[in-house]
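Report on the structure given below.
Note that this complex is displayed minus one protein chain, with the remaining chains in position.
Here the chain labels run A and B in written order, and each chain numbers its own residues starting at 1.
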Amino acid sequence: MSDSIKNPGFAGDTGEFDLTEAQIRGTDYVGKRPLDGGHPSVAGTLPYQVADRNPEIPLFDGPYGERLEKVLTRYPDPQAALLPALHIAHEIRGYLSPESMNEVAERLDLAPAYVRGVATFYTMYNLAPLGKYLIQVCTNISCSLCGGDAVLEAFLEHTGTETGMISENGLWSVMEVECLGACGFPTVVQINEKYYENVKPEDVPTILASLT
Amino acid sequence: MADDKQNQETVTCTVDGLQVEVPKGTRMIDVAARVGVDIPHYCYHPGLSAPAQCRMCLVELEGAPKLMPACVTQVADGNVILTQSEKALKSREGTLEMYLVNHPLDCPVCDQSGECKLQDYVAEEGRALGRLNEPKRVFGRDDFGGDVLYEGDRCIMCTRCVRFMREVAQDERLAIVSRGHHNVIDTFFDEGLEGNIWADNVIDICPVGALVSKDFLHKARAWDLDRTPSICPNCSQGCNIALQVRDNEVMRIKPRPNEEVNGHWMCDYGRLNYHWINRTGRIEAPLVRDGERLVPSSWSEALVALAERARTAAGNARALVSPFLGNEDLGMVRRLLSSLGGGEGAFRVETGEKVVLPGFPKLALREDRAANVRGAELFGFSRTGGPDGLGGLDELSNHTGILVVAGDDLDDAPEDFGRSAAIFIYVGHALSPAARNADYILPATTFAEMDGSFTNVDNRVQRFWPALQAPGMSRPAWQILGVLNAGIAETAAPATANDAFALLGDQCNAFTGLRFADLGSQGRPLPEQPVDLLTSSE
Partner (left out) sequence: MAYPYKHPSETLVLAKYFGDPEARTLKGWEERGGYKALRKVLGGTRADVISEVKNSGLRGRGGAGFPTGVKWSFMPLDTGKPHYLLCNADESEPGTFKDRELMRWTPHSLIEGCLIGAYAIQSKHAYIYIRGEFFETAQIMARAIEEAYAAGYAGKDVMGSGYDLDVTLHLGAGAYICGEETGLMNSLEGRRGEPRVKPPFPAVSGAFSKPSTINNVETLCTVPHIIENGAEWYKQWGTEKSTGTKLFCVSGHVERPGNYEVALGFNFKEFIFDVCGGVPNGRKIKAVIPGGSSVPILTGDELDIGMDYEAMAAAGTMLGCGSVIVMDETTDIVKQVRRMTDFYAHESCGQCTPCREGTAWAAKILRRIESGWGTEADLQTLLDISDNMAGKTICVLSDASAAPITSSIEKFRDDYLALIRRGENLAEREARPQLSAIS
């Protein structure tokens, strides 16, 4: 890779465009999406890996319940709301415990074993508690060609944790992840809901510092 | 599943050179079966949906670029199907090698060994030597609760068990958990299969040793078992079963397919309730009362003496029978009662909750927990006693005429049961205190030790065959009572179950016209169903 690539710390500060982080991420445009999901057509699509969780509250009460109600109006079969419902549980609790899966099963009138079968199929559902920030480093081919393994090592070193574990301060969990679909910006790292692109091992301390 | 019978249109195709005409829409695997070609398969099961995921049934279809899954591909006119072509054989060899990649090859300690489809297919068509040079995946063992144990490492992920619980039991307690090569069958954490009485069927349909029965665990090797077709004695459904026997002991019960009765299934209540068949401490010789003593005797001595006494005995006769007796036995008790001048007969049966199998509603664990309640009713015996199958003996207890007890163990009978009877004849298996009051104790065989038939709740008459050697001098009840009746009524005694069955029409019209030889292994409905008996208690 050429040395001229600047170190971003956020998505896409590279190439030939003069854009701010907000313009690239589209955060100005999106604004803050309401907890009840907004318009029913998109109600099931809030980020479900977030730093601020609320593990004590019931799963489908208040705005979260409204969100699920809206989602249910969009499909001919309530079973189709299973992934959105699991997203909600994941967003609130940070992972899917057996109790959460059971609550989802009850709410959608599905067999708990069925819900477990579905939940364990998808890699984004974490089945055990994780740190406040889940750092997922892509080491698939394009990132691997450009040093993804070293970035993973750097995250492990600077957070002082092992793959899939929680750091002592409870902040970090680091995982290797399959292709994140931003291969032109290696190494790609997803931290909770955000993408960090063009990450080099030397950027890691800055990124971690910006989160704490 | 069955071919679409509505569809009259037929197509002609060939399987391995054998031409066959089948209804349009028939699947290749069924077409092949018709001409006697068994296409290897794991995930396909005739009682379940076909996901086509085991990839064992891939066959060559002439003109098609890819091999076709025979379990889901419908034949078209002129199809040429090749199951033994080089391509098909190579595919099966390659797929079998994949099956063995993570398989523990623990056949020496696996209960399925000897009846394992993986073993069979690999022996027939697999590679002679494996090429695996890597550590194997290890899942270990998981207790699914109830009678079911899961050996994850042996599992080939055919998902039959998951589909059974979803489609047939309609109690979705099993799921594939995780993804890809981490896939494992599991329940919802600790939920398990406990409480579902159909759970053991997943063991039957498991083509390998991944799901095994705790009851049968390490008890017998499959090749040491003799398998005798029979009928489950434990409720009035009459599930077709095989008694699997080693060393004259029933080791386990497995269902036999019969689309009219139980499909491919049976309940755990029936399946696991077989230990009584193996009961030891049986009566082994006829015992004749001599004062306070019971003296062993030969059959001829005992029966000649008894017939003599019965001919001249005073008072009417009464009988208590067991609904576990065959039609032939019950018919013969009824015949004997007539020869003795007629008399009432009763039976006792334990009852319980009816549990229907939702995906095959013909099948249920019936309220009456004995095989031949319908037979007993047809031969004019009336129900007595409580839902626990006990009590109701007060009148019989003090009967003063001839008292015949056949099959009922009399475990709960009063101490002086039958003491006031003119003659107390006991035909049975074991000596309870009350049975010891009998004047003649005649050892009978159980259904597992003899030829005979039961009539199920839907008036279907079904045969069972002898699976066990009867103890000592015991004989089928129809034979004992047949000889006795011959002595009393001076007629011929039936020599075989066939003879005894042929006499049933005399006692109950419904049996007229039905021949023992026609029952076959799948049974027959009673030709003429008596109207008054059609309204069953269930």
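The rule is short, and it goes like this: a contact is a pair of C-beta atoms (placed from the backbone, for glycine too) under 8 Å apart; a residue touches a chain by one contact, two chains touch by 3 or more.
Being a predicted model, the structure only gives us computed values, none of them experimental.
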Tell me which of A:124, A:165 or A:211 is the one touching the absent chain. A:124
Contact with the hidden chain (one of A:59, A:180 or A:207): A:180
Absent chain, residues of chain B that touch it: 51-56, 58, 66-67, 69, 72, 91, 94-95, 97-99, 101-102, 131-138, 156-157, 176, 178-183
Even though one chain is hidden, which residues of chain A still touch it in the full complex? 1-2, 11-12, 14-17, 19, 23, 25-26, 28-31, 33, 38-39, 41-42, 44-45, 47-49, 74-77, 79-84, 86-87, 108, 117-118, 121-125, 139-142, 144-146, 178-186, 190, 193-195
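Simple rule for what comes next: only the chains that are shown with their structure count from here on.
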If you average the CA atoms of chain A and of chain B, how far apart do the two points sit, in angstrom? 55
Counting only contacts in the complex, chain B reaches chain A at residues 166, 171-179, 186-189, 191
Which residues of chain A touch chain B in their complex? 98, 101-102, 111-117, 120-121, 123
